[in-house]
Each structure stands twice: as structure tokens, then as C-alpha cells.
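Quick one: the structure is below, and I'll ask about it shortly.
Just one protein chain is left out here, and the rest sit where they should.
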Amino acid sequence: MNEENKTPEQAPEAEVIETTPAIPAGFFGALLESKGIAVEHLGNDAKGTEIIRLTAEAILKAGELLKGDASSKLDMLLLVTGIDWKTHRESVYHLYSTVHYHSLIIKIVADANDTSPSLYPVWPAVDWHEREAYDLMGIHYEGHPDLRRILMPTYWLGHPLRKDYKEEDPRLVWNRR
Amino acid sequence: MMSVKELNPELQSNLPGVSIETGFDTNDLVVNIGPQHPSTHGVLRLVTTLNGEVVKEMEPVIGYLHRSKEKMGESRSLFQYQPTIDRVEYLSSFYDHLVFVNCIEQIADIPVPKRVEYIRVICLELNRITSHLLWFGTFLLDLGASTPFFWCFRDREEVFTIFENLTGARMMYNYFRFGGVNNDIPAGWLEEVRAFCNHFPDRLDEYEAVATKNPIVMDRTKGHGIMAKEFCLKYGVTGPALRATGEALDLRKTNPYSVYSELDFDVPTRTECDTYARYLVRVQEMRESIKIIKQCIDKIPGGDGGALAILKKEVEVKTKEAKKNPEIVVPHWDKDWDTMGKKINLLTYKPPAGEASNFVESPRGVLGCYIITDGTPKAYRIKWRGASFSNLSALPELMKGHMYSDLMAIFGSLDVIMPEVDR
Partner (left out) sequence: MSNHSHDAQHPLNAIEHAEGNVVLEGIKAIAQGFATVLKHHPREAVTLEYPEVMPELSDRFHGRLSLLSKSDDTDLCIGCQACARVCPCDDLIQIDMHRDDDKKPVVTRFTIDMGRCIFCGNCTEVCPVDCIKMLSDFELADYSREALVLDKKDLTLSGQESDEWRAKRGYTPTVL
């Protein structure tokens, strides 16, 4: 193979990337509290990512702040998880910063009617993720522009990932386990 | 070449001037693509509204491959669930295993020996190559070139044989364990990997000679499917698609996991944001993977498997004898050479209650797993973040205003794999 067969335009030199700076514990919670938003601190998860719980009223304001503030800049939404705690449902949002490379987990408890505010106005990336949480867990996101089933067929009844979900099909095994 | 600064973030809505002045009434045509269209690489249905040949609206219909992987995780013990993880994303299943075992390792605080980390990185990077090779072949096949497809499969099979010698399976490996790996590497395995690393760059040159500067490939990819950084962030698009916008977000560099902080490699980026840039980033990534694997082979503690297995047996025997006869000298054994950080009875293993989330850089972007355990052998909740899920959600807006014939080129450049989308 001669020289001409090499890639015509080699990728430019990758810029020097800083690795994750160690952020102080409870950094995001303190940041929100300094702006007058009530935060429930839930410590860190096993990997060391900070977890906070916010109220439904405060979430949109807090979201704008976390996304816009120069020291947090959480501009990418990675994951939305719905969790069934049997007594109530909870949404978990995993956020990441493409500027500072740090991450945060926000939890919001859905109310008795399983409604929770949608984060679509702040992070449009929640679109499909919230649809999935609605489909499988039955959490209704208020303010979501297009809340429909996404993985299950439109005629499906019930929300399969709930702990009390029973499917009567004898071929399915998880009811017995 | 346009730089990212010149690109208007609003560019998406008014891409190539495709308003067609016809002078007569036209109706929109709804075309149903899939769910069995060969170019969707899985079962994806795209309900497309066309104005002439221009895509006006598009709605992906997913869920055909939904196998309820998350529900399965809640109904099986962790070890029982592990083989089924391979099927979440079968083209790079080592990555799914990595996030899964990492979560449990962090919840249960299980140490991972150095040797295991290096074996894992070799597997991961080889897996990245096989995944990118399949993408390379099928992407060009979608563009009409069938020759590279067979070449890619030839080299892919070669790597699969290497995997088979290690794990016993060609695609569904089930190899990583909590705090270790299933089996130590066999004798001569590192040499096989090294031989592959030595000849693969030449093969890659051959692929590139066929495709990279080919005028048809360039015409169909350059300037099409432009995704600026803001657009990527809006939809959570990650991986090579994000790196083609000049944003060097690679979790291996930015948030190093495993032993990536000890390895020297570059993060290939481009600034053109188009389909061709994504192509070049992926090809360059394969070369970087080779670089990483070569370093791992040199650095792996304990070296190749054969001699180490003999030494391990000797240490075991001598340790037993030394208990009775203190004069016997036990050969030196380094903790780093172990293949298990902690002995775990897989039959009855119960991790403590806790939660952990891990994100790694898979060939398609940021792959994540979020596990909540409650002290029973089963997980309380397992959630997968497939990179393809977010990447696919960007497709409808990305396709708006593009020609129908560009659909498969642009869709192919996102490297979406359906089992990961539907899980």
C-alpha cells in the first residue's frame, strides 16, 4: 500500500481533554439552595454521582438553572427512568455536562394520580424517554407535547413494568417467579 | 470545508433548497418504509410523508423487537439474567456486560484485579472494531457497494474466532463476572490478538482505498444529514455522530473508567457535521482501537495465559503443602494477576441494597445501565440506556427537507441497531 491510499484528510489533532474534575460533595444541591430552591439531599450513588430530589413545582426553574449556570452546565440528558415503589411512582433523570464532564441524578416523586411535570421545556431530549416511562410505568408527564405509547402497541392495557402488573398469558413466566 | 462556527444551528429547518415550484396542485404521499426494509438493519418502521421526493415528515414506529429486557432483569437473579444481556445489543455485547458488572461491583464494593481490567479493555476494543466493521460493510451496502461488505465480514469473523478461543462463543459471550472474568486467557491468545492488530491496519487501508475517496460515496454523503452540536444536544445524540461536530466527548477520555486513563490514544473528531464526517470518525476510531489493544498486550500484568496458569497451579499446590511443611517456598504470586477480585458464590449471590449508574462509550455512543438492588438476588429495577434509542429519536427532524433517496445514507450513518432501541 503506498502513501496515496492513506486517508486523504487525516482527522485533526484531538484537543487536549481535561478529565473529570472532582466536584465537592453536594455541589449541585448547594448551588440550587443558594438560589432559593428547596432541595432534598439523597447523598451519592455507588459510583459517586450526586442525587437530589426536587419538588414538582421547583423542577422547571431548577432545570433552567442547572442547564444555564456556568458552573454546572448540565446540557445533556442521558436517561429517564420510572421506578415503581409500590406506594408511589418516581422519575429519575440522569444529566451530564458536555462542558465540565460531571453528572447529576434528579429524582421527582409523582403525585397520587401518577402525574409528574415534563422536563421537555428544558431538555427536549426527554421526548422519547418520557414516552417510554409513560408506556411502561404509567407516569403521566404534564407538558409533554406528544405523550403516547412508544414500545408497546397502542391497544395495550396496563403498564408492564409496574410491580403489580399481571399478564394472564400462560407462556409468560414472570408471574410465577 | 465548513467549520462548526459557520454552521447555523437553525440549519436543520432550511436545508438544501428543495422547495419545488410545480405550477400545479400536488398531494403529499405517505410511504411506509419497513418494518422489514433490508436497510433498517432490524425491524424499524418509518411512516414518511413525501412532498415529491422530499421528506416532509417522518415518524419512526419502534417496539417490534421489544423483549422486555428490563422486566426480565426483575424476575431473574443477577447471574441468571447475565446471559440475556448479550441480546440487548448483540453487535457489541461486551459493553453491556461491562456496565452491568460495573454497577454491581460498585454497589457491592468488589475489587477488580488489574489483569482483568486489561483483558476487558482488549475485549472491548476488539468488539468496537467488529461493531464498526459491520457498520462499515452495511453502510456501504446501503449506498450500493457490495464488495466491502464481504471483506468486512471476513475480518469480523477473524475477530470472532479470537473471541471464540477466549469465551467459547462467537457473539453471545457471557464472559464478564462481578469482579473478574469467567476464565483466564488461554495460552497463545495474546499472540493471536497481536497478529490481528498487525495486519488489520493494512486491511483498513484496502477498505479505504475502495470507499473513502470514491466519488459516488462522496457525492452521497458530503453535505448531507448535517447535525450541528446544538442539534445533537437537543436529542441526546452521542458517539461518533457527536464527535463529527467537533465536540470531543468520549467518556474513555473525559470520565475514564477501567484502565483507560493509563492508555495513550486520541479521540478522532471532525468538524463538518455531515454523513461523510461520521464515516471518517468511525474509520479513524478503528485505528485508535488497534493502538489501544497493542498497548494493552504490552502492559497486561502476568502476560500470556499459558505460563501463568502453570504458575497458578504450582502456587495452589505449594500453598497447601506449606501449611504442613513450613520449609516449602511458595512462588511469588501478584494480586494483580488474579482473574477474580473476590470469590463469589454465583448460585446464592445477593448484592447489598443500593443503586448505581454507569455510563461507558460504546461504539454507538453513551451506553448506560442504572441498577437498584434491594438485598435480594434479583435487582429491584434495571434500566438500560441504549445510545441508539436517543440517536434514532433525532432522525425525523434530521430527515426533514432531505431527498427520499438520501434516507438510507443518513440513517446508516447514525449506526442505529434496533435491539438496543427496543430492548
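As written, the chains take the letters A and B, and residue 1 is the first residue of each chain.
Rule of thumb we're sticking to: a contact is a pair of C-beta atoms (placed from the backbone, for glycine too) under 8 Å apart; a residue touches a chain by one contact, two chains touch by 3 or more.
All values derive from a computational prediction rather than experimental measurement.
Enquirer: From the list B:G52, B:P186, B:G223 or B:P301, which touches the chain that is not on show?
Expert: B:P186
Enquirer: Identify the residue among B:P38, B:G144 or B:G168 that touches the chain left out of the display.
Expert: Of the listed residues, the one touching the omitted chain is B:G168.
Enquirer: Which residue numbers on chain B touch the omitted chain?
Expert: Counting only chain B, the missing chain is touched by 76-77, 79-84, 86, 147, 151, 154, 157, 161, 164-169, 172, 174, 182-183, 186, 206, 209-215, 346-347.
Here, only the chains that are shown with their structure count from here on.
Enquirer: Go ahead and note the Å separation of the Cα centroids belonging to chain A and chain B.
Expert: Taking the mean C-alpha position of each chain, the two centres sit 21 Å apart.
Enquirer: State the interface residues of chain B toward chain A in the complex, per the touch definition above.
Expert: 62-63, 66, 68, 70-72, 74-76, 103, 106-107, 109, 202, 205-206, 208-209, 212-213, 233-236, 238, 247-250, 253-256, 261, 266-271, 280-281, 283-284, 354-359, 366, 368, 370, 372, 381, 383, 385, 389-390, 393, 422-423
Enquirer: For the complex, which residues does chain A have touching chain B?
Expert: 1, 5-15, 17-20, 45-47, 49, 75-79, 81, 83-84, 92, 94, 96, 98, 101, 103, 105, 124-125, 127-129, 136, 150-153, 160-161, 173-174, 177
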